[in-house]
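Only a single protein chain was left out; the remaining protein chains are all shown in position.
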Amino acid sequence: MLDLWLSGIQHLLQVRELLFLMLGMAIGLIFGAIPGLGGSCALALLMPLTYGLEPITALALSGGVMGAVPMGGSITAILLNTPGTAPNAATCLDGYPLAKQGKAGLAIGAAASANSIGGIIGTISVLAVLPIAKDLVLAFGPPEFFVLAVLGLITVATASRGKLMRGLITGALGLMISFVGYNDVVGGERFTLGIGYLWDGVHLVPALIGLFAVAEMINLSVKGGSVSGDARNVEITSMWSGVLETFRHWPTVLRGSLIGTVVGAIPGVGGVVASFLSYSMTVQASKNPESFGKGNIQGVIAPEAAINAKDGSALIPTLAFGIPGGAEMAVFLGILVLHGLQPGPMILTQNQTEIYGLIWALTASCLLASFIGLLVVRPLAMITLVDSEILVPAVICVALVGSYAVDAEIENVVVTAIFGLLGYLMIRFDYPRLTVVIAMVLGGTAERNYYQSMIMGDGHWSIFVSRPIAAVLVAGIVALLVWPALRGLARPLTRRFTLTRRGGG
Amino acid sequence: MRAGTEFHRREFLLATAAAATLGFVGRARAAFPEKDIFFIVPYAPGGGFDTHVRAIAPALERMLPRMVNVVPLNVPGGAGSRAANQLARAKPDGTTIGVFNIPGMFDLQQEGKADYDLTRFTWIGSLGRDHYALAVGYDSPVKTVDDLRALSRTRPVKFTSTGPSSTAYAATLIAGEVLGIRTQLITGYKGSNDYVLGAVRGDGDAVITVLPTLRRMEEGKALRIIATFEAHGSLPGVPDAKVLAQPDLALIILERLVAGPPNMPNEIRDTLSSALIKAMADPAVVAWAKQADVELQPETAAQAAQILADQEKFFQKWKRYLTSG
Partner (left out) sequence: MRVLGRPLAEYMPALGLLAVSVAYLVVALGYKPDSRAVPVAVAGTIIVLLLLDLISRSETRIGRSLLALLNPAALTDQKPVAASAGRQVAAVLWILGFTAGLVVLGILTAAPLYVFAALHLKGRRSIPVALAAAAVALLAMWLLFAVALRLPLYAGLFAA
């Protein structure tokens, strides 16, 4: 096994492969930063370029792109509240408030190191899990997906502590939005009002761009000034302390990486779930949850670690059966097919060099991209000093046109504008945006998998507890719901106990 | 002297104008291809159709009378209807063509939900076809088609499948009908491969999908093929349509037909058609197809149009079994 790992690196360490890796990384950073574009877009664009290349070189390029995209996305998320890619929307929640306080450097530094550590942990997990990859993928079916989705939804609800009622309201709103579209499990179009564009539902990336980028730009242009507003000086030199923050909060990094790894290994569940779930669980585990959303550095570390860990483990279903675990993987497999390879369950045995090469390329690119991100922090952080009258039109232009670029549908622009308005109203009237996003992403998944499970189980709910993993997850849900209540009950008891002891002693 | 110059100038202008007009008309007539050609793929990048187009595009560029770029354009959404609509509305000057999943694409049209009419597109050729086959989990107790029939007598047999508008969906329902198996479809899988993974996992009892995918799955001991719908089976020991005495099964085929917008001029259609056929004979493409286990099947424009008509009749015939839900 070890020699296989090493042979993967060896193939990479040729000049040509390294050059293509760097090229991929640069492209990944740029495409990650621009909202609406992303890894799968960059890879699809580069496909013709790979025609004449050796498979291993094509993989170095692909890995370069995939590893760098999250870092690019986190930079715009932090500086402009604009998620470069959908999962980076979670980074906006605390990253942008930090930028507003003039601490953009701190945030980007933390993001860079969280990226790197998450990526490394993701890679190690993939390599460790490869022998049981097939069994792992086969263990999760519609019943498990349904319970996981419910778990995700509940976690987010319980994490909006202090805003439970409004969090649940926006969560329900997100669910309502997720039901729009054609659903072939229950049959028929719902809530599309006859609009063809809505057949596939409300497109997620345009909605997120609106909810975060446009909403914040409306807010900024109303407020005036610049992003870092009244902050006396932009703390660019705090970049290295940002890097160190990640190590200080090592439980957060580990938790984020673990969540990212687990979520990434499940095919069909995206990076958005990984990052938002990681964020929510960190909030829940924290001693002062109210500080989140206002510039808590852990709110940057948690999602960033999860995103990069997820990229590594998204390879698992792809490697187990040659079946893509996401859009980027689909394009990557397409590149393999173009080179005459036949991805299938035998991919691990037949194409070992290529696969290990990819894994190492991914990891290397992730580390390099973080480093590059750190190098450009100084000039980039200056963006937070630009006056809103110049910044807002620029960002709006990029955001709306980027939204169009997702799949060249002009209706995306309308969706972005509407969600921008919605997002602004939510900021204005203090309704959390976090729960809307998670609900939008998980709502459709939950309903779909529920009905699939019902067909599988012939309408009996027992299917959710007769399968071991699903049963464990159900127990987890129960625990999650019951635990806070138990804690609340236990507090007066412990207080009385302490009082009695004091009184007695 | 002035009069003379003016006379010359007017003549000159007239002559120039005449030459320009003639040249313009001449150019418009013989100029195909002049601009880049967009090749519409109705799915996201990385899928089977997408890779086919990308594999053939470079050869296609070389086989056209003039080198222009052939740019794959992904137009996913609406289960292919977005792409069909876009092609229907494009200019019929050869700058936009597309590949479609036939006969699956007829589903929306038959239900009256489409803004396009596939029979009015200008059919240019084909990128190839796939046959279907029936498979079960590798360790499934079901070993033959008869076992499935026996199972079907006790309860409906569960098949994992994609949604309507894919040929696999139609294939599953039609095959069930032909083979006398009561089917219950588990749909809702997100991608074209997720339902195959579902079959491996055991979400359902069996799955019907294209042969190359099932061959790979069998090679990896994930699924076992118990019947192929080819007229003459390519797999030893596995019954084909002839053995099963169901010739209709062999008519269930996934065709990747290439079309241009309605009313494309014949010369442009023929240029594209012959370039496509030559591209599929290109040694690099043939080598790729062999390695990637892809069946290339070039067709002339006339043959493609005929295939479409046949598939439409076939789909019509089975329409009553294909109601969604």
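Quick notes on this one:
When the chains are written out, they are named A and B in that same order, and each has its own residue count from 1.
The working rule: a residue touches a chain if its C-beta (ideal position, glycine included) is under 8 Å from a C-beta of that chain, and two chains touch if they have at least 3 such contacts.
This is a predicted model, so every value here is computed, not measured.
Screening A:F191, A:F247, A:F371 or A:W483 against the full complex identifies A:F191 as the residue touching the chain left out. Note that of A:I9, A:L173 or A:V465, the residue touching the chain absent from this view is A:L173. Considering the full assembly, A:A417 is the residue among A:A417, A:V465 or A:L480 that touches the omitted chain. On the side of chain B, the interface with the absent chain consists of residues 36, 38, 71, 73, using the contact rule stated above. Mapped onto chain A, the footprint of the missing chain covers residues 34, 37, 41, 45, 162-166, 168-169, 172-173, 175-176, 179, 183, 186-188, 190-191, 214, 217-218, 221-223, 290, 389-390, 392-394, 396-397, 400-401, 404-405, 408, 410, 413-414, 416-417, 420-421, 424-425, 427-431, 447, 450-451.
Keep in mind that, in the parts below, only the chains that are shown with their structure count from here on.
If each chain is reduced to the centroid of its CA atoms, chain A and chain B end up 34 Å from each other. Across the complex, chain B is touched by residues 40, 43-44, 47-48, 51, 137-138, 141-142, 182-185, 187-188, 196-197, 199-200, 267-268, 317, 321-324, 327, 329-334, 337-338, 340-342, 344-346, 407-409, 448-449, 451-452, 455-456 of chain A. Listed in rising order, the residues of chain B touching chain A in the complex are 44-47, 50-51, 54-55, 57-58, 74-79, 81-82, 85, 115, 158, 163-164, 184, 186-191, 193-194, 196-198, 200-204, 213, 216-217, 219-222, 287-288, 291-293, 324-325.
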